[in-house]
Structure formats: C-alpha cells, structure tokens
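Every protein chain except one is present and positioned as in the full complex.
Right after this comes chain A.
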Amino acid sequence: MTLLFRITLIVCALLVFIYVLRKIRHSEVKIADSTFWFIFALVILLLAVFPHIAFFFSNIFGIESPSNCVFLAIIAILLVREFFTTVELSQLRNKVAALAQAEALAELDAIENTDAEAGEAANKHADANVGAGEE
C-alpha cells in the first residue's frame, strides 16, 4: 500500500461523504438509505489511515499485496449490499403490485356500486310510474 494509494482512498472516502450529504441536503435521498454509504466511506477511511488492518488480513489469508485486501473488502461489502438491495427490490415490487391491484379493485367497486344504486333508483322510479299508471 503506497502512500499515494492511501491518500487516494482518503480523498475518495471524503468525496463519497460530501456527495451523499449534498444529496440529502437537496432532499434527493433519505437519511436512512444513506447510512450505509456513510459507514462505507468510514471503513475505507479507516483502512487508509490504519494500513495495519489490511496488513493483518493479507497475512492471514495469504494475499500477496495488502492493497489487494482492500479491493477484496470493497468488493465483498458491495456484494452483500447488492443482495440486501435485491431483497428490498422484491418487497417493493410486491408493494407496487398490491397498490395497483387495490386501486383497480376499488375503481371497479365504485362503478359497481354506482350501477347498483342507479339500478335501484331506476326500479323505484319504475314502481312509482306503475303505481301512477294503475290509479
């Protein structure tokens, strides 16, 4: 892990941090959704500021270069994140379907109720006319 590499990591972590804050300020992302990115930026920052962490894990796993360890960590984190995003997406798809169905069924309900009421009103009108006719 060269010094230039570590400085680049620090700069990138800070850029992520600033950019996410900007998005929050412009109300384009919810704070709850951006928590992951703040923690991610912090992890990258820590790996850059304390290279011993990367040295330690690259020794354990027999990875030749500690910077490879950093790459691996980033990839692993993003993959896990991607999985949770897939889960959330599934749930959102389900919710959208449920909403579309509820809307459509409610619309049909409203039409059928109006028809039923119109039918009853027409029947009452017809009964009244019949009554008048008989007299």
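FYI, a residue touches a chain if its C-beta (ideal position, glycine included) is under 8 Å from a C-beta of that chain, and two chains touch if they have at least 3 such contacts; residues count from 1.
Criterion: contacts and distances are computed from a predicted model.
Undergrad: Between "Ion-translocating oxidoreductase complex subunit B", "Glycyl-radical enzyme activating protein", "Glycosyltransferase family 2 protein" or "PTS system fructose IIA component", choose the name on the UniProt record of the chain that's been left out.
TA: "Glycosyltransferase family 2 protein"
Undergrad: Just to verify: which one of A:Val11, A:Val49, A:Ala76 or A:Ala98 makes contact with the chain not shown?
TA: A:Ala98
Undergrad: Touch as defined at the start, partner being the missing chain; which of A:Ile31, A:Ile60 or A:Leu79 qualifies?
TA: Of the listed residues, the one touching the omitted chain is A:Ile31.
Undergrad: Using the document's contact rule, name the residues of chain A that touch the chain not shown here.
TA: 21, 24-25, 27, 30-32, 35, 38, 95, 98-99, 102-103
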